[in-house]
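The complex appears here minus one protein chain, its other protein chains still in place.
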Amino acid sequence: MVFNWLHLAIILFLIVGILFAAGPLILAALVSPRARGGDIGMPYECGMKPFGSSWTQFGVNYYVYALIFLAFDVDVLYLFPVAVQYHLTEGWTAFVKVFIFLTFLGLSIVYFWAKGVFTWPHKIRL
Amino acid sequence: MAAQDSAVVKPECLTAGGARIDPPIIKVEAVQNILDVCRAMSLWPMTFGLACCAIEMMAVGMARFDISRFGAEVFRPSPRQSDLMIVAGTVTKKMAPAVVRLYEQMPAPKYVMALGNCAISGGPFRFKGQYGIVEGVDNLIPVDVYVPGCPPRPEGLLEGLFEIQKKMTGRRWWPNPVQGAVK
Amino acid sequence: MRNEKLDLVTGDFYTQNFQKGARENTLILNLGPQHPSTHGVLRVLLELDGEYVLRAEPVLGYLHRMHEKMAEVKTLVQYMPNMGRVDYGHPLAWNWAFAGAAERLGGIEVPERAEFIRVISTELNRITSHLLWWGAYILDLGAFTPIMYAFDDRERLLDMLQILTGSRLTYSSFRIGGVCADINDKFIELCKDFIPYMRSRLPMYKALVTDNIILRKRVEEIGVFDQDMIRRYGATGPVARGSGIDYDVRRAEPYSVYDRFDWQVPVYQKGDAMARYLVRLDEIEQSMRIVEQALAQLPEGKIIVDKAPKYTWKAPKGEACFPVEGGRGLIAVHVISDGGKTPYKIKLRAPGFSNLSLFAEASRGTLLADSVAILGSLDLIIPEIDR
Partner (left out) sequence: MMETVFDQLSTQCVAKCDYAKTGLHWSVFLPASEIVRAAKLLYKEECFLEDITAIDVKEGYLVVYRFNHMDRPCRVALRVLVPHAAPKLPSISHVFHGAEWHERETHDFYGIEFSDNPNLVPLLLPADLDVHPLQKEEGARASLADLLTPCEVLRAEPGFDLLTPKAEEEGKKAKTAGAEATGA
């Protein structure tokens, strides 16, 4: 594999990127004084000692929200190449294919809508 | 580097909670001076309004007295992102552990301004047989600047800010309203 | 990775006491003393199931400044500065309540001009209190600009009140038997400029904030209090008037010269946070009307009764209570004296104390963001609650 200027540029770009990101952090660690001891390790909760841990069970809504975001995120991933090549296609086939792909995602929205994931009532009965 | 100067405050322990501040690894005079000026020009105060002085602290943040002319208008609610703790109001005995914990949870370099008579010495609530307040916040945490008044006028708070900047960088950066020249 | 260090039972006395009634798998959180939306040092213990508040318990006392214990150490005339620091939102109402109670006890008649100066300065102070609440409340809901406008107007008011009282925030300018400073032309001129200026600002606030769809979504239908709940907790002031109860101490038990002015008491029926918001904004308009009429009818004469009580004044035996309509509700100072140099006991009835006591029931089952909106709509000043 012949080593030419392009590879060097890439490596340089990599190093500068890392330095640009990590540099201030390292500089700050070296140059600034450091607070130690006391409650600095304790999680900040308005000046009070926190109680119990936050590793408790949450409602399923939050998980489903993340799931829907993930689905559509991946969906956009697939749509990128389609967008690039779409002007080369002719006829309706490409359109129909993308349409089918999107309807399945739309179905997931309808399903979760029916399950009540998107309804956040202002007040719940206890 | 006021509260952090080991010469100024005994190094082994700054607060009752056993917190202390270690000096930086690279201690080059020139670098520290430059950094001090940068820190002085962008002090981020923590919204720690306890009582009446908090309203004057809010008034300083607003348009008329405008603390943002001096770089300190970003009032951070959490101690993790602030480096100036303005104790604005009466510290009661019930609130004392929270004050110490908030001070300890601030990253170094950190500075404390005791705003108002209550934070300096208990102020109007210091009388024989008082059972509820801590007379002066310097019993709990090391204080850099005391701003007297009940409540001090917003100009007083700005003067306190200049004092902290003077303590950090060694000189006053803004014209003195009375003499006009920079001392 | 689980954080073992925290699994052990921590928290302080109140957290453990609160935790006894907690359900399984809920998060106990401190909306603690140092929190941007609690305006001072109010701590609320929340039991959360995800976003929903199952149970809330306000914990007080983080700003208890022993006003009632100080009353037994100081003489009556010395106690006035405390009244400026019990409630720094509307201190002149507290000055009035205390001075009124002492005057009732001592049977002292206040001259006409002093009564009018009291009305003018207290109503202007009510406007500063409502502007402070308005700016801070919208700041709680997330908008930063309105507090800039509110404090801009408030500074003009503070300049005017500085002429009458000599200080910016913690006023103690009332005296037992009158007022300490007279109205001069500069004050009247500033007042004459301020009222039309403020009247031009209120429509702008209405357009900028009140009709803003984001605010309406955050504040309408939130924290609905019915009249029975208001009575069970003893909430008064804008909190009660937001739920359709037409109770204003200036109208119910008219004191001083309030019955000579023509003004309305704004009352809204829905009882949600929006209703309380609108009541306070309308009250700014009503206070300006009162100030205008009071300035027009300002009589000549002394501003303090001659031989007004001095430092060593001993109040006669007996008890007296004087209710006043403060910015947050019914303020009552109850002075009990045994004829000695210092009063036997002074009880301060703070409206914020009762208004906050209904928060636990009002925020059950609401979203966390809505419970902050309810807390802000109660207009809390913490030293008045902790006293």
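Think of it as A, B and C in the order they're written, each chain with its own count starting at 1.
One rule holds for everything that comes next: contacts are C-beta pairs under 8 Å (C-beta built on N, C-alpha and C of every residue); 3 or more make two chains touch, one makes a residue touch a chain.
Quick caveat, the model's predicted, so the values are computed rather than measured.
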item: Contact set of the excluded chain (shown chains only); value: B, C
item: Sole contact to the chain not displayed, among C:186, C:206 or C:231; value: C:231
item: Residue touching the undisplayed chain, where the options are C:47, C:140 or C:386; value: C:386
item: Sole residue of C:41, C:54, C:83 or C:101 that reaches the chain not shown, by the stated touch rule; value: C:101
item: Touch list for chain B against the chain that is not drawn; value: 93-94, 131-132
item: Those residues of chain C which, in the complete complex, touch the missing chain; value: 12-14, 17, 57, 60-61, 64, 66, 68-69, 72, 101, 104, 107, 230-236, 240, 245-247, 252-253, 317-323, 330, 332, 334, 336-339, 344-345, 347, 349, 353-354, 357-358, 361, 386-387
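Everything that follows uses one rule, which is that only the chains that are shown with their structure count from here on.
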item: Chain-level touch network, classified as line, ring, star, complete or other; value: complete
item: Maximum centroid distance from chain A, chain identifier (CA atoms); value: C
item: Inter-chain centre distance, chain A versus chain C - centres from mean C-alpha coordinates, in Å; value: 45
item: Mean-CA-position distance for chain B and chain A (Å); value: 39
item: In chain C, residues with contacts to at least two other chains; value: 32-35
item: Residue numbers of chain A (touch at least two other chains); value: 46-49
item: Parts of chain C lying in touch with chain A, wherever the complex brings them together; value: 2-3, 6-7, 9-12, 15-16, 19, 25-35, 43, 49-52, 54, 221-222, 364-367, 370
item: Complex interface listing, chain B residues touching chain A; value: 1, 4, 13, 15, 17-26, 31-32, 35, 78-80, 98-102, 104-110
item: Partner chain C, residues of chain B touching it in the complex; value: 47-52, 54-56, 58-59, 62-64, 77, 89-90, 92, 94-95, 98, 102, 124-125, 127-133, 150-151, 153
